[in-house]
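The structure appears right after this line, and notes come after that.
Here the complex is missing one protein chain, while the rest keep their positions.
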Amino acid sequence: MASLQELSDRAAIADLLHAYCRCCDLNDPDGIAACFTEDCVADYGPGVGPPASGRATRRAEAARDLQLFDATSHHLSNIVVEFETADRARVQSVLYAWHRPRTGDADWHLHAQYDDVMVRAGAGWLIAERRLLVAGTVGFPDWEWLPIGRA
Amino acid sequence: MASLQELSDRAAIADLLHAYCRCCDLNDPDGIAACFTEDCVADYGPGVGPPASGRATRRAEAARDLQLFDATSHHLSNIVVEFETADRARVQSVLYAWHRPRTGDADWHLHAQYDDVMVRAGAGWLIAERRLLVAGTVGFPDWEWLPIGRA
Partner (left out) sequence: MASLQELSDRAAIADLLHAYCRCCDLNDPDGIAACFTEDCVADYGPGVGPPASGRATRRAEAARDLQLFDATSHHLSNIVVEFETADRARVQSVLYAWHRPRTGDADWHLHAQYDDVMVRAGAGWLIAERRLLVAGTVGFPDWEWLPIGRA
């Protein structure tokens, strides 16, 4: 049976994932940066850019990427938390992200997964490592992504 | 750490949100009304109509709106609960709602958020205030919505 601490941490981890999505949809790069550890490593795939290290880089890249759109909506589900220690967890989730490009082009749709390592940091949790794994896209440029590993 | 009471209330609040969605998809205006307090205030944006007060009005408007469609599917995720008191919470969630219009027109897609105030009512929770905030739509008429507040 899960402990109260574990269930509480699962809820906090879900809140963090949702805060990240919310900041994306509000075009809030500062809020996005605050979801990551100072020395985080984030890999959104080679089409977006090389893996980025550090909260400041994550902020800059989010600011750059979000201004491509007039609107986005990040629908996050299928959250699975596996604790490696009491203060560190591997967290997988599934994302359907709708994007309306500023160019007026047809909407972009992203069907993907976040494969994260999260760590307890003071009173809360932060994302220490993130990989975006992509099942498929609609409308996006023909970028190279990290695959989900389908057989 | 969250208490057992808080985690239990979070689960009950999620159940209420899901019951609302289920009643939408089943075209059950009575069930929808039962999710709200007697004196609720609901604002689905100026394109849908002026803010509505009271459970009976909510029921009537749901009945009116749902008969526009042959089918809908409300996919709710990103639930975030902030307790203002032990018996009152602000609850945000993200909605992808698919609609098939009765007219035979192309499907309508809604990417939105519920911004709710929920209150403990007897054994359960009810929606006391709701605002529908819209990130974007596909297929819908050019209605005016409440915005999510993207920068």
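A and B label the chains in the order they appear, each numbered from 1.
Following the convention adopted for this analysis, a residue touches a chain if its C-beta (ideal position, glycine included) is under 8 Å from a C-beta of that chain, and two chains touch if they have at least 3 such contacts.
Owing to the predicted nature of the structure, the values given are computational and were not obtained by experimental measurement.
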Residues from subunit B at the interface with the omitted partner, ascending: 4-5, 7-8, 11-12, 15, 18-19, 21-22, 25-28, 70-77, 96, 98, 100, 107
Positions on subunit A where the hidden chain makes contact: 1-4, 7, 10, 75, 77-80, 92, 94, 96, 111-112, 135-136, 138, 148-151
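Convention: only the chains that are shown with their structure count from here on.
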For subunit A paired with subunit B, centre-to-centre distance based on mean C-alpha positions, whole Å: 25
